[in-house]
Each structure stands twice: as structure tokens, then as C-alpha cells.
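In this view, the complex is presented without one of its protein chains, the others remaining in place.
What follows is chain A.
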Amino acid sequence: MLDITGLSHRYDDGHQAVDDIELSVEGGELVSIVGPSGCGKSTLLRCVAGLQRPSAGRITVGGRAVEGAVPPNLAVVFQDYTRSLFPWLTVRDNVALPLRRHGLGRAERRARAAKALAQVGLDGTGSRYPWQLSGGMQQRVALARALAYRPSLLLMDEPFGSVDAQTREDLEDLLLAVRGGPAGEGGPAGEGGPAGEGGTAKRPPGRMTILLVTHDIDESVYVGDRVVVLTGAPGRVHSDLRVDLPAPRDRVATRGLPEFVRLRAEVGRAVRRP
């Protein structure tokens, strides 16, 4: 689904953000990326999103090279929802706007937006403005916007870094709930063509592939199928750990499992060791 080979990026000011990153992500996987701050996590994400052309290396999404152009069927959730949501649009219009890319009519866009808002538990808020909602609700709007787009690859850049701890746990569970059916059932939504085309529109979409950048070690293990730890600047892949925790994850029970505790400690050690 996503293949990164030899990815390096050096900014114009000479700062080497990432260095020779190799990473392969299967369709339907949720991969957490952790690392010390300044390790180039966000640069990696921006390169995958086609927002930043890397100095070297190759990225393919669904077999297609990214090469500085935004891949189709990709959505990004940014950390700072106050900046990423458009304050001049209502919640509904914020969610519906990207759907113009799918060439959908106004009624269809609105229907999809309403459905996505219901998915994240925000029915009835469509006619409000983002700034009339709490922080956690705003980030759920941003998530709904990504869901409505039905991406095959969802990139999240510290998506829950700006909300309080309780809301953060709620949003982690919400993400796990909305990522789609279990792995192996169906493929990534709409791979190889516009999402929601033809008969697939009615069926629940297959599990999304998700790349989630976080600095929270606990979160990386709790939501991830895999945790990729990057070294400090310049970022390289330090370790790649499979998370074998039973689904569905439970915020209390899962965190009590010996395997969770072991993984969290291992990721913690990996992050702290340069």
C-alpha cells in the first residue's frame, strides 16, 4: 500500500530532517510513528502527503509514485484543528468541501458530510461553526472531514496532541472504531479508483491504512498494529515493532496486559536511546 525507500530530506537551511528511511505499510494497517522531538516525523508525513518534495528517495502509494504531487485518496488530519478547520465555513461545509474533488453534487456532499459527522458522534452540529465547539469536538470534525473523503491512506500528524488527556483517550477509541472493518475483509477503500464509485458507495468501506505520528508512547502502542521508532535528528528507522494485542482494544483492560506494558517499555527505551 505504502512503500518508502531511501527517503532523505535536507531543508534549504541545511537541516537534515530524515535520512535514508525505509518503511513498508500493508493495506489496512495502522502504523504509529514515534521518536524524539525534531526527529523528522512530520517531514516524513509531509513527504508521503506530497506536500514536501524529498531531497532523495522514492515513495509509492498504492503502487503510484508520489514525487511531490498529492496522491489521490489520501487525507491528512493535522494537530492544530483551529488552523486546519476553516472558520468561515460551517462544520457541515468544512466536512463537505474536500468532496468536491470526487466530483459529487451538493446534495451528495451534504449527505456524506452528515453521515461522517454522525460517525464521530457529532450529529446535529452541522450548521454550527467550528469555533463554537470545544477542542475535542473540533478535532472530531477534522476526523469526520477525513472520513467523509473515504481515503485509502489516512495520515495523522499528532492528531490528539492539543486536547486534554480524557478527550485524547476518547478520540483514540473513536479512531479505532471508525477505521473500518477488520483487516483482511475487503481491501483499502477505493484503491485504484475514486472512493465511493459504483457499488462500493453503499457498503462500509474496507479498513483504512493509517499512518499516525505521535510523541505519546502509550498512544502509539494502544492504537497501533505496528510501532515504528525513529532516531533523533536526522530521523532514521530505529526499530519496527509489531503490536500483538487483542482487538477490540479497551482503554483499561488493554493497558493492563503484560504485552502492552512490555511493548510500552520497549518503545520507551527505543525512543530515549539515540
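Criterion: contacts are C-beta pairs under 8 Å (C-beta built on N, C-alpha and C of every residue); 3 or more make two chains touch, one makes a residue touch a chain; residues count from 1.
Here is the rule we go by: contacts and distances are computed from a predicted model.
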(message) Not counting the visible chains, the remaining one has a UniProt entry; which protein name from "Acyl carrier protein", "Response regulator transcription factor", "Transketolase" or "Nitrate ABC transporter permease" does it give?
(response) "Nitrate ABC transporter permease"
(request) Check the options A:L7, A:C39 or A:L122 and report the residue that touches the missing chain. (result) A:L122
(request) Would you mind spotting which of A:G27, A:G40 or A:G136 touches the chain that isn't drawn? (result) A:G136
(request) From the listed residues A:V70, A:A177, A:A247 or A:V261, report the one that touches the chain absent from this view. (result) A:V70
(request) Spell out, residue by residue, where the missing chain touches chain A. (result) 49-51, 70, 72, 74-76, 78, 80, 83-84, 86-89, 97-98, 101, 121-125, 127-129, 131-137, 149, 155, 167
